[in-house]
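Pasting a structure here, questions to come.
The other protein chains are all here in position, but one chain of the complex has been omitted.
So, subunit A:
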Amino acid sequence: MSTALRRGSGWTPWLYLAPALVVLGGLLVYPVYQLGLISFLEYTQAQVSGGEPTTFKGLDNYATLFGDPQFWQVLLATVLFAAACVVATLSLGCALAVLLTRVRAVPRLALMMAALGAWATPAITGSTVWVFLFDPDFGPVNKVLGLGDHSWTYGRYSAFALVLLEVVWCSFPFVMVTVYAGIRAIPGEVLEAASLDGASQWRIWRSVMAPMLRPILVVVTIQSVIWDFKIFTQIYVMTNGGGIAGQNLVLNVYAYQKAFASSQYSLGSAIGVVMLLILLAVTLVYLRLLRRQGEEL
C-alpha cells in the first residue's frame, strides 16, 4: 500500500470519492429507496396528478402481485429464459475462445472482428435485424429453410427461441474475448508440460486450464446472469411488448407494462423490488465465491 499517498491524507480519499458518492447516492440509492416506498403505497394516475392523496397500503400490493397467477408464470419464464441464455452464451463463448487459440492470425482476426461487430451492435438494432432475418414474408431464413410464411413470433417457444438467438449473438463476444484473454495469460510451459505428459485436449482443458480460468469464468458467469435476467429491449422490440397475450413477458417488461401502460406504479415498483432482491441474492453468492478464492477486496 502506498505510504506516500497515505501520509497525512485523512480526507483525501473522501475528496476523491465525493463525486462518485454524490452521483450514486442521488441517482441510485435514493431511487432504490423510492422504489421500495412506492411499492407500499397506493400510487396510480390519480395520486401522480395530485388528484387524490397517497395512502399507505402496507403489503397489499405484494399480496395482489403474489396472488396473480400471471406473476408466477412471468417469474418462471424469466428464470428459465435467463438460464437458457446464460448456458448458451457461456458454452459458445468458451468454445470459441478455445478455438481462437488453435488457429492462425487470419481466421482469428476474422472471428474476433465479427464478434466485436455483434458486440458493438446496439440492442435495439440487433433486435430489428434479427426480426427481419426471420420475417415470415421478406426474411431470408424462411426462404433458405423452405418454411414458407411460418411466423417465428407467433408461437410462445419459437418467439423466446428467436430472442435467445439474438441475445446469444450479441453477448457471447464478451465471454469469448474475456476467456481468450485469460487463456493467453496462462504460461505456455504449463500446457506444454501437460501435453508432453500425454494428457488429452479435454483433460488439459478440465484439469489445467479450467482451474486457472476459474476467477474469469466466475466473473463472466455472474455478468451474464445479471444481464440476461434483466433483458428488456430485445423482448420489447422483438415480441412487440411481450408477445401475443403477454406470452413472452419477462419481469422487466411486465413491470414496465404495469407501471407505464396501465399506470399501476405501485405494482410495477413491487415487481422491481422482487427483481432487485433476486439479483441481490445472486450478488451475495458472487461475493462468497470471491471470498473463497481469497480475492483481496
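Just so we're on the same page, a contact is a pair of C-beta atoms (placed from the backbone, for glycine too) under 8 Å apart; a residue touches a chain by one contact, two chains touch by 3 or more; residues count from 1.
FYI, contacts and distances are computed from a predicted model.
S.K.: Would you mind picking the UniProt name of the chain not drawn here, from "Glutaconate CoA-transferase subunit A", "pre-crRNA processing endonuclease", "Peptide/nickel transport system substrate-binding protein" or "Sugar ABC transporter permease"?
M.R.: Hidden chain identified via UniProt as "Sugar ABC transporter permease".
S.K.: Among A:A46, A:L59 or A:A185, single out the residue that touches the unshown chain.
M.R.: The missing chain is touched by A:A185.
S.K.: From the list A:E42, A:D60 or A:D135, which touches the chain that is not on show?
M.R.: Only one listed residue reaches the unshown chain, and that is A:D135.
S.K.: Looking at the whole complex, which of A:V87, A:A118 or A:L147 touches the chain that is not displayed?
M.R.: Considering all chains, including the one not shown, the answer is A:A118.
S.K.: Touching the absent chain: which residues on subunit A qualify?
M.R.: Interface with the chain not displayed, on the subunit A side: 1-6, 9-10, 12-14, 16-17, 19-20, 23-24, 26-28, 30-32, 34-35, 38, 48, 96, 99-104, 107-108, 110-126, 128-130, 132-133, 135, 138-140, 143-144, 169, 177-178, 180-182, 184-185, 188, 191-192, 194-195, 204, 215-216, 219, 226, 229-230, 232-233, 236-237, 252, 255-256, 259-260, 265, 268-269, 271-273, 275-276, 279-280, 282-283, 286-287, 297.
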